[in-house]
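Here the complex is missing one protein chain, while the rest keep their positions.
Chain IDs A and B follow the sequence of writing; residue 1 opens each chain.
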Amino acid sequence: MRTGRKILVVFAIFSLLLMLNLPKALAANAKYDAAGLPDMSDFDPSNPIIPTGDTIKIAIVASFSGPAAIVGEIYFISVQWAAHDINKRGGILVDGKRKKIQVIRADTQSKPAVAKKVCERMILKEHVNVLWGTNGSHIMKVINQVAKKYGVIAQCAAALSDELYDARNFTRYSFMTSFQTNQIGRAAAYYYGQIRKKEKKFYILCQDYLFGHSMAEGFKEGLKLYYPQAQLVGEDYHKLFLTDFAPYLTKIKASGAEVVYTGDWIPDAANLLVQARQAGIKLPFANIFLDEPNFLHKVGVEGTKGLLNISQFGAPNPLFKNDLQIKFYKAWNDLWKTKWKAPFNTYLFKHPLGNIGSYMFQTYWLLSVIERAGSLDPEKIIKQWEGDSYEYISGKVMTMRPVDHKAIQDLHAFEYVPPAEQKQSFNIPPYSYFTGCSNTGPISTIPAEKIMPKLDPKLKR
Amino acid sequence: MTKRMAKWVSWGFLCLVLLVFPRVFGIYYSNVFVAFAIFAVYSLTLNMLLGYTGLLSFGHAMFFGTGAYTTAIALDRISGMPLLPVVLAGFVASVVLALILCPIVVRVGGTAFAMLHLAFGQLMYVLALKLRFLTGGEDGVGGFPIPAFSIPGIISVDMTNPLNFFYFAIAVLGLSTWILWFFTKTPIGSIMIGIRDNPQRVEYMGFRVTHTKAIIYCLAAGFAGITGSIYALFQNLISAEDGYNIMVSFGPIMATIVGGVGSFSGPIFGSAIFSIIEELTSRYTERVELVMGLILIGVILYAPMGFMGVMGLLKQRWLAARKVKLEGAK
Partner (left out) sequence: MDSTTAMYVAQGIHGLAYGMILFLVASGLTMIFGMMGILNLAHAAFFMLSAYFSYQALAMTGNYWIALLAAPLATAVVGVLVERFLLRKVHAFGHVGELLLTVGVSLVILDAVKAFWGTESLYVDLPESLKGLIHVGGLEYPVYRLFVIGLALVVLFIMAFLLYRTRLGMVVRAAVSDADMVNALGINVPLVFMLVFGIGTWMAGVAGVAIAPILTVFPGLADQMGMDAFLVVVTGGFGSLSGAFIISLVFGELSSYGVQFISALAPVLMFVLMAIILVIKPTGLFGERE
């Protein structure tokens, strides 16, 4: 009797909530089927099993050569994992036929002209269904242009600039499933102003190009909105691949800043932190790229304590809430420990989390959209994806805003703590992410409605 | 007479091949061909300096980039710009830049000339990155409207169609090539070669070396500007990386050396070789640098005269062999 009643009450509340359309988390259109995870032991990124013939073709358009070649490998392992998983489940039923997923590497050499050419080759010669990209918003811009010209779906999983989807550059063939510069800036400001409420003096140090400037712009907007008492004690933009940060660091030190907000990525982010610690500057840095474990190790436990990382693959603590999540994690981590060879055997690839996790699940989302669209017809995929929502294995829910194709999502602020305190987050043995550096401890959720993706008012659809 | 006929026939044949090229090979290879043609003509303009006048420039990208940026910014900022004037604007802008540099650079030769260009080229590169309000910084200028090719009241051809653009680009580049070739056959062209081989002598003969250098310099710059302009239209994007990067300056030098310095068509063959290599490497290997590096080393060690030189050598040998054979037959 009493249980029956309880169930009834719960059901009533649940329906009420559904009607209010509040709990987005419960209302995702689709979610990752963790229970169906196949045996992944034959997954080897160095010798991937890639189906050919009549397949669903995804081209990873990225740097596979040149100084940023490692970025291409990170994308590849993430996307190929998702593809391998789905392939072992039998592929996807599209247009009345079951097809496997073929991942193709398309090397841009980090050059726009090469990117354009390789994208055209992917479309005209390889007949790919999706262009998946990439590091560098200028390259992503090229991908989107080509996608528009030939009417092929593009997914922006790693270029974070808002400008890619403003009135001028928007194309309905492209979807931005990553987080975005302006949103990230506001998220960091929200964390410091509404959650942490401690430090008041901020210094902005970003790279001097579009990406760096829009990261900074977002942070400044966020401070105005969520932290009016905060004080911006300095703002600098340095050139890319800077050799010597010392002059900036001396300036920062003299400014009395309590936190340095930076949009730098590796290697600049790493050099900045390393040189700061060498110069005896112990200030925390807030960033989205200061999570690369190889350089965190170089700086060590002390040097990395107190860093703040805004993550697009977060969820409230602890990391593992059910057995399926543990099973998924172990499927990856065991292979990393035992089988993978260089370059996939470094700390960088230890966890299917962070950026790797994010790229992987953005791909799962794409595949799920194709599956539910039931077709490779771009029009059907667009129709399916607009307004779609998808739940990652972590429970994080992504929603595709129809008007400008940007993903709406909660973001999470990771505060870095020494290994001994990481148990609050990493709740299975060995109870820490890494032993040689600080990493995620407390996690704060920055709710999606506080950091809605920037919408260009001029964009009329 | 027959020789002349053969020449016209072969030109006609070339035109026919170009005409049917897109129909036979499709859009992708047409685009590859346009990219090659742009690079080839751009290399030709460098060869006007290097091969004909003996001036080595490490900053030729300045003119390529300026032409490209001028066209891109004009289309981006001014609505309704017609096609031919924007290409012409690329030409004019590069000539203006060359005129500004002239007083400084034509005074020197040899390495100083090369290094000055390296320096100014890098200056342009940094400016393109820094003047974000104008050049879009790292992201460049892109997505601007491509105007139709139109003669009011007569025709209007849509240039966003890759096929139409192919014909347009080939026509402009072909015309540029012809003008450059024609120029080398004029008296000033002969003075050019004289400057390369013996500047003092040219001076004594009463020609003004500095002035002639300046004219050639501006001409090479202007046509490099045109290739840049076509490039910007072709890519619908120009960034500092593709316009002003040091490699954009080195590219045509490599093409010229590999193709054969000193002959008019050398750079064209060099560009063709590089285009083919690029097409192959991008497909079969990610070791782009290794392949390029080894080819460069190999060419310079074993065939420093370049493709044209090797062809010349083979022709000589063949002729010699035939002669021997003929004599043997007697």
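Simple rule for what comes next: a contact is a pair of C-beta atoms (placed from the backbone, for glycine too) under 8 Å apart; a residue touches a chain by one contact, two chains touch by 3 or more.
None of the values given here were measured: they were computed from a predicted structure.
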item	value
Chain not shown, its touching partners among those shown	A, B
Residue among B:120, B:183, B:244 or B:307 touching the omitted chain	B:120
Among A:38, A:318 or A:343, the residue in touch with the chain that has been omitted	A:343
Which residue of A:49, A:167, A:246 or A:452 touches the chain not shown here	A:246
Listed residues A:279, A:326, A:403 or A:459, member touching the removed chain	A:279
Missing-chain contacts mapped onto subunit B	50, 56, 104-105, 107-112, 114-116, 118-120, 122-123, 126-127, 130, 246, 250, 253-254, 257, 261, 287, 289-290, 292-297, 300-301, 304
On subunit A, residues whose C-beta touches the chain left out of the figure	66-70, 73, 208, 236-239, 241-244, 246-248, 250-251, 253-254, 266-267, 270-271, 274-275, 278-280, 292, 294-295, 297-298, 342-343, 346, 348
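One rule holds in what follows: only the chains that are shown with their structure count from here on.
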item	value
Euclidean distance of C-alpha centroids - subunit A vs subunit B, Å	42
Touch list for subunit A against partner subunit B, complex	64-66, 69, 105, 107, 109-114, 116-118, 120-121, 124-125, 137-138, 141-142, 145, 149, 163, 168-169, 208-211, 213, 239-240
Subunit B - residues contacting subunit A, complex	26-28, 31-32, 35, 129-130, 132, 136-140, 142-143, 160, 235-237, 239, 241-242, 282, 286-289
